[in-house]
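A short worksheet on the structure shown next.
So, chain A:
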Amino acid sequence: MIGMAANIAFLVLAASLALCFYRLIAGPSLPDRVVAVDTITTVIIAMIAVYCIKESNAIFYDAILVLSILGFVGTVSMAKFLGKGGRIFGE
Partner candidate 1 sequence: MTHLLVLPVLIPLTAAILLLLFRFVPMARHVVIVVAAVSVFVVDLILLSTIQSEGIQTYRLGGWPAPFGIILVGDLLSGIMLVLASIISVCALFYSFGYLKEDGQRGVFHPIFFFLWSGTNGTFLTGDIFNLFVMFEIMLISIYSLLTLLGDKKQVEAGLKLISMGLLSSALFLAAVGGIYAFAGTLNMADLAVKIKPHAGHPLIAAVAMMFIGVFGLKAAMMPLHFWLPDVHSSAPTPISAMLSGILIKVGVYAIIRVFCLIFVDLQETFQVFILTLACVTMFMGAMGAVAQTDLKRLLAYSSVSQIGYILMGVGFFSVAGMGAALFYIISHGIIKAALFMAAGILKKMKGTTEMSAHGNMIKISPMYTLFFLIAVAGLGGIPPSSGFFMKFQVIKAGLDGAFYAPVAVALVVSLFTLFYLVQSWQKVCLLEQKEAPESGPSIKLLIPVGVLALLCLVLGIAADPIIQLTTAASQQLFTPELYIQAVLGAM
Partner candidate 2 sequence: MSSIIFKSIVKVVSPILMLFSVYLLLRGHQLPGGGFIAGLMTSAGLVLIYLAYGCERFDWRNRSRFFYFLFSGGLALSFLTGMAGLFVGGFFLKSGFTHMHMPLINEDWEFASAAIYDIGVYLVVCGVCVSLMTLLGEEK
C-alpha cells in the first residue's frame, strides 16, 4: 500500500515539478524563476522524503537536511545577485 501511495505521490510531485518548470521557463521576471527554483528544491526534498517512506530507509534523510540548507543558500545568493546593492559577498 505504501508503495502504491509512494508512486502516486511521485506522480503528484512530478506534476508539481512540471508546474514549477513551467514557471522556471516562462518567467517572466528573474525573481519568478528564482522562486520556481526554490520551489523545485522543496519539491525534490519532498520527493526524497517520499522515497524514504517507500524504501523504508532513513539513509537519505541527511540529503533532506542538506538540500533544505542548500536550497536556502542558493536562493539567498540569487536574491543578493539580483537585488540592488554591492557584491554578493558584501555586506
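We take it that contacts are C-beta pairs under 8 Å (C-beta built on N, C-alpha and C of every residue); 3 or more make two chains touch, one makes a residue touch a chain; residues count from 1.
The candidates were selected such that all candidates are chains of the complex that A comes from, given by their letters.
None of the values given here were measured: they were computed from a predicted structure.
For chain A, the touching candidate in this complex, among 1 or 2, is 2.
If you check the complex, the residues on chain A that touch candidate 2 are 59-60, 62-63, 65-66, 69-70, 72-73, 76-77, 80, 85-91.
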